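So the structure is just underneath, and the comments pick up after that.
Every protein chain except one is present and positioned as in the full complex.
Let's look at chain A:
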Amino acid sequence: MSFIEYFISALFLQAGYNSALVAVGAGLLGLSAGSAGAFIFLRKRALVSDAISHATLPGVGLAFMIMVAFGSDGRWLPGLIIGSAVSSAIGLLMVEWITRKTRLTEDAAIGAVLSVFFGFGIVLLTVIQTMSSGRQAGLENFLLGSTAGMLISEAMTIAIAGALAAAFVFMLRRPMTLVAFDPEYAATTGVNVRNIDLAMMGLALIVTVIGLKIVGLILIVALLIIPPVTARFWTNQVGPMIGIAAGVGGLSGYIGAVLSAAEASLPTGPIIVLIAFGFFLVSALFSPLRGGLASALRHQRFQRRVHRRQGLLSLARREPIYDGLTLRILRRSGMIRRDGVATARGRVAAQKAARDEARWAVARRMLPDDSAIERYDGLTPIERMMTPDQIDEIDRIIAARNGAKA
């Protein structure tokens, strides 16, 4: 079976029970990572999860050594998960403690904890390599993740824990939203900010330790952060953002696991992260809401409207126009002739623009607190912002004033 054929069949869970379970496990891991990561991103604490993930390594090494000392295999996944959870919890609390009790800022604390724990973990791994007992081969896979030779029970553990973590995120969504947006206000409404922060980081910790086997500790932070950043391009609301982040994370995990199963030489973690990055790239460029292309187009359209309006007002006031872009826009829309003289259509449009400006000037004095005044951007036609009755009244005031002048 060729790589492509295998990939297609695996994508639709047709490549055997084992690899299907691994793919589903990776998908649920990505789902929980994306949704938990969304709140960590909104709370602006992405780097803390980096410290958490690097702080798992000593736990992996120590748990392995302890299990070997008690005569077992040493690679029993639940044991390694518990070990890594304990050591990364210690790392997390150290970051917290350093930030709270010393004058060091959080980024300095993160840098210190991250490197010390990771260094200690590497030393332990090296020691383990020289140990005679235990089947240490494959332990280094915790750095970059691998699904090769994964047991069914391991995939099950990861899938169930991932689903539980995602459910936990859903339950805590309101207090976490409140703390991420406005912690001081949250405190006055009875939310325990410190506990919610710990729960948020606890979720990152859970995602990290269950993701060790598939994504690896170096790259798990990417699975926590890329999905929410991607989701942010598509929505301006927390709820949909969590959903999209969970979807992007889940899909990345699922597709990545299938790909690396199809071609065993592909490392699982980096593949998953690259797929997530693909989602990010497409979103950053093409999202209609906040993507780069759409904003560039919006900006250009806005600039044209401004130039058109300014040009029409200049025509109405019989002022010369020098700006090249303004001239081009007016000429192309048939407002002026090639020699710069206004066409009949141009004169009508210019008069309308000037009249609307005068109307807005009156409206601002007449209704200083009206929300239409606040929303006015200087470009939208007045008919779309005010009722015909309001415009009639404004025109009456202008007429009365002109009458008084005459």
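Keep this in mind: contacts are C-beta pairs under 8 Å (C-beta built on N, C-alpha and C of every residue); 3 or more make two chains touch, one makes a residue touch a chain; residues count from 1.
Operating definition for what follows: contacts and distances are computed from a predicted model.
Q: One chain is missing here; what is its name in UniProt, given the choices "NADH-quinone oxidoreductase subunit L", "Sarcosine oxidase subunit delta", "Protoheme IX farnesyltransferase" or "Manganese ABC transporter ATP-binding protein"?
A: "Manganese ABC transporter ATP-binding protein"
Q: For the chain that's not shown, point to the residue among A:Leu42, A:Ala109 or A:Val169 touching it.
A: Touches the omitted chain: A:Leu42.
Q: Which of these touches the unseen chain: A:Gly190, A:Pro320, A:Pro388 or A:Gly403?
A: Touching the chain that is not displayed is residue A:Gly190.
Q: Check the options A:Gly83, A:Pro175 or A:Gly346 and report the residue that touches the missing chain.
A: Within the whole complex, the residue contacting the unshown chain is A:Pro175.
Q: Using the definition of touch stated at the top, determine which of A:Val238, A:Ala294, A:Ile321 or A:Ile398 touches the missing chain.
A: The single option touching the absent chain is A:Val238.
Q: Considering the whole complex rather than only what is displayed, give the residues of chain A touching the chain that is not shown.
A: Interface residues of chain A facing the absent chain: 42, 44, 171-172, 174-175, 177-178, 180-182, 184-185, 187-190, 232, 235-238, 241, 368-369, 371-372, 374-375.
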